[in-house]
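One structure, pasted below without further comment.
This view holds just a subset of the chains, kept in their places.
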Amino acid sequence: MTTLSNHVPDPRLVTAFAERRDGPLHRVNPWTKVGIVGALALAVTVFDRLALLAGLYGAVLVVYGLAGLPYRRLAGWYSLPLLFLVSVAVPLAFLEPGTSIGGALPTPLGDLSVTWAGLVLFAELSCRSLTVVTFALTASMTTKYTDVAYVLGRLLPRPIDQIALLTYRFTFVMLETLEDLVKAARSRGANLSEFWSNKRLYARILGMTMLSAIEQSERLVKSMEARGYDGDITLYGDVSRPPFHELFVVAGSYVAVVGYAAVAVYGVGL
Amino acid sequence: MHDVEFSVYPDEVVALVGGNGAGKSTLLEHLNGTLVPDDGDLVVDGTPITEDVRARARKAVGFVFQDADTQLVAPTVLDDVMFGLQNDGVPADEARERAREALATVDAGHLEDRIPHYLSGGEKRLVGLAGVLVLEPSVVVLDEPLAGLDPERSQLVAERVAKIREDGISVVLSTHDLEFAAEVADRVCVMADGNVAGGGTPREVFYDDALLAAANLHPPSAVRVAREAGLGTTTKPVTGTELVELLTAATDTKPVQTPVADADGPT
Amino acid sequence: MAHIHLGEGSFPLWALVLWTLLGAGLVGVAVYRIRKGGIKTHQVALAGIAAAASFAIFQLNIPVWGGIHMNLTGLVGILAGPLLGALIALVVNIFSAALGHGAVGLLGANTLVNASEAIVAYYAFRTLLRLDWDVFPAGASAATVGLSAGAVLMGAIIVVSGVNGSALPRGDLTIAVAGLVGLNLGVAVIEGVLTGFIVQFLASVRPDLVGLADRDTQEEPTGVTA
């Protein structure tokens, strides 16, 4: 696990949380979680006030903790979503029209300064992004492997569902291949901490990973055809319909988001 | 690969042996119709396998591949065993029932809800076997069934092979482990350089030095021991058990050492 | 640092709907064309495992500028072809979103970006090979062009959509977005060079995979139907 990055959640770790732990969120129906993810994605798109967005983010953070998941890891995992924010919202924080905070920064383009509006925008965008990121992780880390597979199989049209199911199954295999290659190279003194002088080695490691993927897919074809594959990995496992009270919560959250948007944001009269 | 003649009779276990790259996997894949011969005919159950009957060959022949990981495609063990049935259009309830039975046959019922990724190598192989047995093939093909397995799990596979044969299914397997071949096979087929170099009962093959040498193989250790000790010219033991029987016969009139408390054989 | 994905909630609702429809349209076309040819097992297997590899490779930290992560979308396009490439882009984005480094609402937009990378890289590579380029420059250039196309498309998506809650005029937004596109172009060059070396490596080991084998002995390359 130390071999790969800690900025990206390792699917094996995520699965381990889902399979081995048991928290309140583990017992929530997977469809409910999918529904809530959708409602949150909608909410962060239509909500227009920082206080509301921050409250939503805070609530999601609390849920993450209640589910028994580690806050310590979140910081590392936030680095990728934050990258988008930093590269888009930071320039905006300077450019956004409004009252400037503190002094101006003279640049060849003219004076630059962070405006209040820019700062608020940055905070809003952060809350928007991290709310969904955090809840998506919460859902992934509390939903069993087979339930995830079933949900994927149901949500996606053919042949995308087939592709997704194989991807889910083989991600673990490919991760181990990649990790073994990195370990083997390191054990012979390769210094992987510098890219440019090791670019060919990186290419070989990644190339071998791809090659191993392709050759496995060639063997997989034989093995699937040997069992009469006709384009259909159907899952017999079943994820039941959510219980009434969960359905009520999901429906309620959509009503709340749509209602708020209609009234407060788009000004639909009642 | 050219001019390979290979036939499997009902209720027998055939072991393909030969060095790395001898063409064992290639020959086995022809049996399954996943490879089409460049030239020549394949005959399964008396029917020549041509393009249009390949689908039938695939059903008649169950295949467990050398690489256990690529055999398991579904998210759970039970789904995986049901995979072939569902391709056949068997209704879900019946398929589930039959899959459970097949898992039980290979003593893997407890794995039903597991995720294939987290199985050990031996468990993966057993599940792969169940996924094939469930289709009730007339021939089961196993490519290197012992690869990567510990002795305990190898023993389990050997027992399953014997059981499958008792159920009236022929088994064709490839292996590097000649002791295993000696133990389970009715017939051994020796491959070298992409061709069948010879074959016969384990007793014939494992005492045929010229044939084994041509295939870069060494006789199994029971054979070596029996020969080097000057035993077995008439009985020709090929497995450890047979060797022990012979030895006890050879030594019973003359106990060379103090009897051993925990030995099974009479001394 | 990474190949940047569009973040959740950055765009107004109408833009989210627009990009979702366009993304679904693109995927729909790919699915339609694949179904029309009859879904081949090898296509499903290749796409499934290639997506897994792409997703696994994303976990590796490449030590440039404090660490970048890449999906090798250009390489996937070159190897899998445009149709499967588009589907792989979607599947990788679905898993990325589930693990928090993508976006759920912007699945359509992110898929458009990644699929365009795969598609452009594929056609650029084919064209360059036809012009008798060597494998390394062809692979590197094709991937760089593909990824750059993706970076520019991403910039365009942001400018067209406008950032949620920002009062900034589109002209100024373009300036702000230029920085992001520039960063992504930088990553594109690095990923392009790396892809070039990988394609070179693959060509030395399995020339058939990059379409360099004697064509009579090979099956129609997977997915090369568009």
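For clarity, chains are labelled A, B and C in written order, and residue numbers in each chain start from 1.
One rule holds in what follows: a contact is a pair of C-beta atoms (placed from the backbone, for glycine too) under 8 Å apart; a residue touches a chain by one contact, two chains touch by 3 or more.
Every value quoted in this text rests on a predicted model; they were computed, and no experiment measured them.
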Open item on the list: Since only one copy of each chain type is displayed here, what is the full stoichiometry of the complex, written as a formula using these labels?
Closed with: A x1, B x2, C x1
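Here is the rule we use: only the chains that are shown with their structure count from here on.
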TODO: Determine the centre-to-centre distance between chain A and chain B, using the mean Cα coordinates as centres, and give it in whole Å.
DONE: 45
Open item on the list: If I count partner chains per residue in chain C, which residues reach a count of at least 2?
Closed with: none
Open item on the list: Show the residues in chain B shared as contacts by 2 or more other chains, in ascending order.
Closed with: none
Open item on the list: Which stretch or stretches of chain A touch chain C in the complex?
Closed with: 4-5, 7-11, 14, 37-38, 40-42, 44-46, 48, 77, 80-81, 83-85, 87-89, 91-92, 95-98, 117, 121, 124-125, 128-129, 131-134, 136-137, 139-140, 148, 152, 156-160, 162-171, 173-175, 177-178, 182, 192-196, 199-200, 202-214, 216-218, 220-221, 224-225, 229, 231, 261
Task: Complex interface listing, chain C residues touching chain A - done: 1-2, 4-13, 16, 27, 31, 34-35, 39, 41-53, 55-64, 67, 69, 72, 75, 79, 87-88, 90-92, 94-95, 97-101, 103-105, 158, 163-168, 172-173, 175-177, 179-180, 183, 190, 193-194, 197-198, 200-202, 205-206, 209
Task: List of chain B residues in touch with chain A within their complex - done: 29, 32, 34, 55, 58-59, 61-63, 65, 67, 69-76, 78-79, 82-84, 86-88, 92, 95-96, 113, 115-117, 131-132, 135
